[in-house]
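Just one protein chain is left out here, and the rest sit where they should.
Every chain is named by a letter (A, B and C) in the order it is written, and numbering of its residues begins at 1.
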């Protein structure tokens, strides 16, 4: 049975896409989004641990009737683009091999996000493809849209940086951030599929806690991007785990380099994000259900009573925080409508 | 059947206790804690809305086989102490009437927490017993223990101030806080029993959100207490609602008036809370399950990479954040062991 | 701005659709499914209680940028079909008025499900349009597909009957059911939007309970349909509420009129449901996450150790149990592909 035939395509595909690492939470979701995409053909899905399993038995809701296979880089043929959903470290060599075959790559790992090798090595260890380090485009679509249209390798941002930078970008671009506290919260899908005691349902229900309180590797990534936008400010960052599966909230408290009023900052945000198909500036605080299983980012900004700018962004951590943002970028790389397959 | 006879007392009661407003979440819990207390007799439980109902039909787990009655202030006899679990505004006149009858009062409302009438009126409206305003002792036990032993009227702190001030007190007492961001999170019991769309299970499961982002009335209470301890610092405060029932976390980020190292601040906290029966300084981040349905506060303090002191406190919002802290204070007022009925 | 222009249609719409009662859980979802449907135009959405509100402010995830209006039956123009999501009783007169205007109607209420007026009146009270009673086609698509192609009025089954009858139909059609116990479980979206104490998050988290233990009005509906299929058997039915939002499970235990083996009954189910686009017969027990937010029904059948046939069906209670099944039927009524807009 040619199950691929069931994929609901509008005419000729714009690209044949490989999803590598499709048995994890973000890879499985990327495969589904490509499967339902009207212009992309899901050509292959691979997994080291679950080769031989059909994806719709691993993730029944996704309804992708394809079998996971082991990735054989010597036999990758007829692939135009790849989404790589490997852990950091493991991703880089595979990304390099795919690029050698001239395949467009959207990498969901941390391997190409940072621009300073010392910082990378401090947080992630030795890099697996140093010749490519710094060669990717940072895939926060709303900030790097034009470069993404020309990109061959895209480093999809971490989920926390996606929410945090979208919550702060309009300020950062004006050089307004003097310092900022970012408190982030995320559901358990952020832990990945591997189970341990801390994500046992019995441990997590009716629970919540901060973690990585001495330093999380997404902090330097957030600082890098705020600086790139115009605000080289120190970021205090602490993530929290919440008893829900998908969803992420960044609550940000910024001291500004000059006073701004609530009206000014709300106007600034509305202007900056006007026309953005996936960022909505709300009239009040965002909530996680409103963005669940969408590529949306909901943003709210205000000024608290002592004058600190307080901004909030809500996303789905494995959609806009990973897989659907990856497809948003792939759309740009392929010259497709940025929203294709994502509404 | 004299059901009161079933209360498991050790000898003569030290006091006969009325719980007024026992049909709400905090009043019902206060009734249970008094019921199980080895030295207190639960003499009466009252409720306007649920008079005639037995408390164990409203809250079966609490197993208090008493009937709620309407409070008749003209016929309060043989009562030594009262825990008042009314909404703010409604509490003050009842508290005043009970005090006129020389009954010790632990008030769980906001009516006697603040010390500045303008601030009270701004956040809560007209006060219902101005003659008593400022006459109560603030019931954060760990900070006001000696005054509480002599108190006739105790204002139990708000849940957010309890966690926030315990997270920051050792710094505040040394005058170390220059400014501080407090991000607080709480379960849905903090909303009280009245239902509305926002706490429908379908709205709240897999959800989380900030609220009162333009200002919450617990902020001035936190500032009042930090100032009283020695640090009159501006506080940025935003609460969040989480998909769990009981539990509250305060995550605090303080700029200090002078540099402090992680070792110094951890030593400071351990020293300050040594001997406290209900505050435990942990070696790592706290979590909500560990304090669920206890009078415990779990605290952790560290220094993040840019030098901001980061501290966390976890409590059960209706236990240490309300009812059990009320009984902790009542124990002191009556000259009992502070931990009686709370372990 | 003509926001309707944003609806992603493939060419000319096959029908202009009104969703009446679109502010409730099932009406709101029906509006979203029609909005995303490639061949239907969402012409109007109405609500008594929320007129003037945009649907995407009520249900942000659904992203339907239309305003709810009050339904004015005298000014319904250019509407080809309506999905009516009213409570029972209120639905019948509106359905009748729409039918008088020759508008195709998919009714999501109970008003046209039963075929015996005495039974209707016992469970639901007086009927609001007796002239139409018994004139609708029962919208369990898999059982009445051919009649649905010709139908002008479709009564979408209750959520419990949908799961229960799909779990039992292959047996019922062969006259094999002697008697059957159906234990059903459902999430809190089944309670509808109106809040009361029992669905407060604090009451429902970490909770589960049976309800309507003396008789639920879906029992006679299940018995009616099993009889119609060939097994006029007594049904014992008890529903349970679970701490989740969307999802429904029917666990059925049937004594058969003649012995059947596990192999026989599994073959019977596979054969019966082969080719059904939305019913999948599994190799093991179904689970609710696998069908969440889909029109899918997952079925499993086996024989327990004393010979009782045990079958299970999992659906999403507001999708296949209401709104998406309504659209599945509307597709048939309009001569469209049954799966249009539902994959």
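Convention: a residue touches a chain if its C-beta (ideal position, glycine included) is under 8 Å from a C-beta of that chain, and two chains touch if they have at least 3 such contacts.
Worth saying up front: this structure is predicted, and the values here are computed from it rather than measured.
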item: Touching residue (missing chain; options B:109, B:189 or B:205); value: B:205
item: Chain not shown: contacting residue from C:62, C:86, C:138 or C:300; value: C:300
item: Of A:199, A:228, A:267 or A:282, the residue in touch with the unshown chain; value: A:199
item: Identified contact with the non-displayed chain, of C:90, C:238 or C:343; value: C:238
item: Residues of chain B in contact with the chain not shown; value: 8, 60-61, 63, 205-206, 289-294, 298, 343
item: Touch list for chain A against the chain that is not drawn; value: 25, 187-189, 191, 193, 195-197, 199-202, 204-206, 243-246
item: Chain C residues that touch the omitted chain in the full complex; value: 179, 181, 183, 185, 187, 203, 205-211, 213-215, 219, 234-238, 240, 242-247, 249, 251, 253, 284-289, 292, 300, 302, 304-306, 308, 310, 312, 314
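Just so it is clear, only the chains that are shown with their structure count from here on.
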item: Graph class of chain-chain contacts, one of line, ring, star, complete, other; value: complete
item: Closest chain to global C-alpha mean, per-chain Cα centroids; value: A
item: Distance from the mean Cα position of chain C to that of chain B, given in whole angstrom; value: 47
item: Centre distance in Å when chain A and chain B are each reduced to the mean of their C-alpha atoms; value: 40
item: Where chain A and chain C are represented by their mean Cα positions, the distance between them in whole Å; value: 36
item: Chain B: positions in contact with at least two other chains; value: 187, 205-206, 243-246
